[in-house]
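For this depiction, one protein chain was excluded, whereas all remaining protein chains were kept in their positions.
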Amino acid sequence: MRGEGSTEVGGLRRGAQPAYAGPIFTHLRCAGGRENAAPSFDLKRSVEQLLQHCLNALILGGTYALLGIGLTLIFGIMRVVNFTHGELYSFGAYAMYMWVMVSGVNFFVALPLAILLGVLLGAAIEFLLLRRLRGADIDTTMLVMIGAWIALQNIEQLSWSGVAKSIDSPFPASPLVLGPVSVSWNRLFVFVVALALIAATYALINRTKLGKAMRATFQDRETAALMGVQINSIYTATFALGSGLAAAAGALLGPVFVVYPTMGDLASLKAFAIVILGGLGSIPGATIGGFILAFMEELGAGYVSSGYRDAMGFLLIIIILLVKPTGLFAQKERIG
Amino acid sequence: MASRPFKTMLAALGATLLAGAAAAQEPIKIGVTQPLTGAFAASGNYVAQGAKIAEEEINKAGGVLGRKIQLIVEDNKSNPTEAVATAEKLIVKDKVPVMMGAWSSTLTLAVMPKLEEYKVPMLVETSSSGKITVSGNPYIFRISPTSEMEAKAFTPLFKKLGIKKADFLSTNNDFGLGAAKEFSEAAKREGVTVGVMETMDPKATDFSAQLAKIKASGSDTLFVTTAVEQITLLLKQAKDQQLIARIITTGGSNSPDQLIAQAGAAANGSYHLVFFTPWFPEAVKNPDIAKKFVALWNEKKYNVGGLTEGFRGWDGIHTIVAAIKAAGKAEPAAIQQALWGVKVQGINGDIAFIKQGPAGKESAQNVPSVYLVKIEGGKVTRQ
Partner (left out) sequence: MRLVTLAWLAFLFSIPLWMSDLYVLHVLIMTGIFIIAAMSLNLLLGYTGQLSLGHVAFFGIGAYVSSLASLGFEAHLLPGVLVKMEPKPVWLGMLCAVTIAGLCGWVIGRISFKVRGAYFVIVTVSFAEVIRLVALNWVELTQGPMALNNIPALRLGTPELFELSFLRKPANYYLVLVVAVLSYILIRRLVQSRAGRAMIALRENEPLATSVGVDVTKYLVLATMVSAAMAGAAGAIYAHYVRIVDPDVFLFIYTVTMVIMVVTGGKGTLAGPVVGGLIFGLLPEILRAAEIKPEVQWVIYGVLMVLVVYFLPEGIVPAVRNWRRRHHEPATAAAPPASIEPAR
């Protein structure tokens, strides 16, 4: 093995004729660890596995919460079902790719720049597309958002091609080891920044004048307008903020995974699940909903079937809507 | 009602379709269906680039039968239904007499009934599932190794590498499941314990749950079968979770240089089964051809990571052109006949076909070379 000579392995070349003669291969019997799934039960390893799953879920939950808060803000205040949310997510990731990999900007400078671009794109979408539809019914705005989603996604595909891109991150390759479990520095960074952004959003909504105006608009648009709230600016700010949070999630996760044009589709759908779970328009609901979804996915993938990982969220939506249609933490009655 | 827009549209459609006719010395068209977007986009693009190099090279040397060749490359979007649509378009609309494709086994299997329907031969450059050549489709000519061949070639290494217990993680399609089946059976025959057999969706990007499970199984080796995009992520995530098992990737779509570039230190220590070793071209069967191909690839400034994939396109187009030359005409039946007799010096080795599958309807299978390499210290090393 160690020696030099041919790198060729095996004796295939020596006229070895593979022995196929038998019946036509029909079906390959199923995937997944059915055979030898659990050779021997090892308590220590099992506990370690559970801890690792929980850590993974916690880290993932942070970005899910970011996505959910962005979407729920836009829905709660503007009554817009935002189908471009996932596109803002992938836009954030591509912005990160552009800054770090194409322009060579420092990673930590690129991150706020990418989020800023997301904020600007969000503001542009609101200004160009939604402002004209003030007062239109929810279905009409939904159609416009679907149109915008398709156009944006394909512009991304045109600009960056369909090949997945990866982004270099400046974090050490060896993970942070915490006893039996470990987590990469990059994911830890994602988690910390996500928590910081969530805290900042809470502060913005609850402590600032803009947040006060947003809350007033959320409760009663007409009255807020009468009290001198500039509804148009509040809407633009809301959409920009929500979009910025989605772009932040994308910019944070881009370097952890890969960046590709349709990456936003699943993100959109998951954000819907999170928002429904927490109740449309509820920020604490979306935060908790994000973590619940992450735990369900990770534990479901670990102990039920990794293939159904992404189905967890949708099953959750359907169950919640049948049992408690207002979501777990709704502040207002549902729209109907 | 809708009469006017419909008529205009139909007229426009008819006119554009008719416009392409005539011209005396038309080039010979070769249809290529590859995943240029979607889950296997990187690999599909490399194969298409390798094929383009062959096209340019052949046309510079005067083409074949006094005519130039023209590749018509269609994107099957890594999706089987789209693959069928591209085959339909290439055969019915472009009227290509021969095709190359379709990268993944699932995509190739999807296209196969169309080949039978229209009686057009297809050269299979990447797919590894055993099903392809045993289903009785006489229009299939495969130059890539089957998973069974790979597993057979690998068999002596179970002992040499000291593998005691192995886990399998493969993409949930014909390519991945086929390889997991062949390698796990080979492992059992060698007395190796098979641990967990996990799968992942071809589009998945987060494998943390699977990895936590694999880590808990405590095996010394993890066999991975998927394309380079998922391998890159997997190596990184395995490192994050401190997976100590040695990772061996099968299927030859691992582009080790790309892994080094994108996964960095996480790629160190991993083993890869490849079908071309551009790092040591002198080790292959036809070193001159290999060196020439590497030079042309670099001249085009293509990604160096794509060499291990791009050679497939080059070998494939050269094999097809050799068959067209032998057939003396660019017609499907003649090319199909001629492919059986070709002897081509390829980058992987000498290409010639043996019969496989039910008698009377055999498919053609080449017996290619398989190599194992290891990434150490950010470099590909010989094993």
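To keep things simple, chains are lettered A and B as they appear, and every chain counts its residues starting from 1.
Just so it is clear, a residue touches a chain if its C-beta (ideal position, glycine included) is under 8 Å from a C-beta of that chain, and two chains touch if they have at least 3 such contacts.
Treat the numbers as computed from the prediction; the structure is a model and nothing was measured.
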| item | value |
| --- | --- |
| Residue among A:126, A:297 or A:310 touching the omitted chain | A:310 |
| Identified contact with the non-displayed chain, of B:34, B:173, B:277 or B:348 | B:173 |
| From B:28, B:109 or B:323, residue that would touch the chain that is not displayed | B:109 |
| Sole contact to the chain not displayed, among A:77, A:117, A:148 or A:197 | A:148 |
| Contact footprint on subunit A, counting only the chain that is left out | 27-32, 75, 81, 129, 132-133, 138-140, 142-144, 146-155, 157-158, 265, 269, 272-273, 276, 280, 305, 307-308, 310-311, 313-315, 317-318, 321-322, 325, 334-336 |
| Hidden partner interface residues of subunit B, rising order | 1-3, 5-6, 9-10, 12-14, 16-17, 75, 79-81, 84-85, 88-89, 92-93, 106, 109-110, 112-113, 172-174, 177, 201-202 |
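Please note the rule applied: only the chains that are shown with their structure count from here on.
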| item | value |
| --- | --- |
| Contact set on subunit A toward subunit B in their complex | 1, 4, 6-13, 16-18, 20, 22, 24-25, 28, 31-37, 39, 42, 45-46, 48-49, 52-53, 56, 60, 157, 161-164, 166, 168, 173-175, 177, 182-184, 187, 257-258, 260-261, 263, 297-298, 301-302, 306-307, 309 |
| Complex interface listing, subunit B residues touching subunit A | 36-38, 41-42, 45, 75, 77, 130-131, 133-136, 145-146, 148-149, 152-157, 160-161, 172, 174, 177-178, 181, 193-201, 204-206, 208-210, 212-213, 215-218, 229, 232-233, 236-237, 239-242, 262, 264-266, 277, 280, 283, 349, 354, 356-358, 365, 367-373, 382-383 |
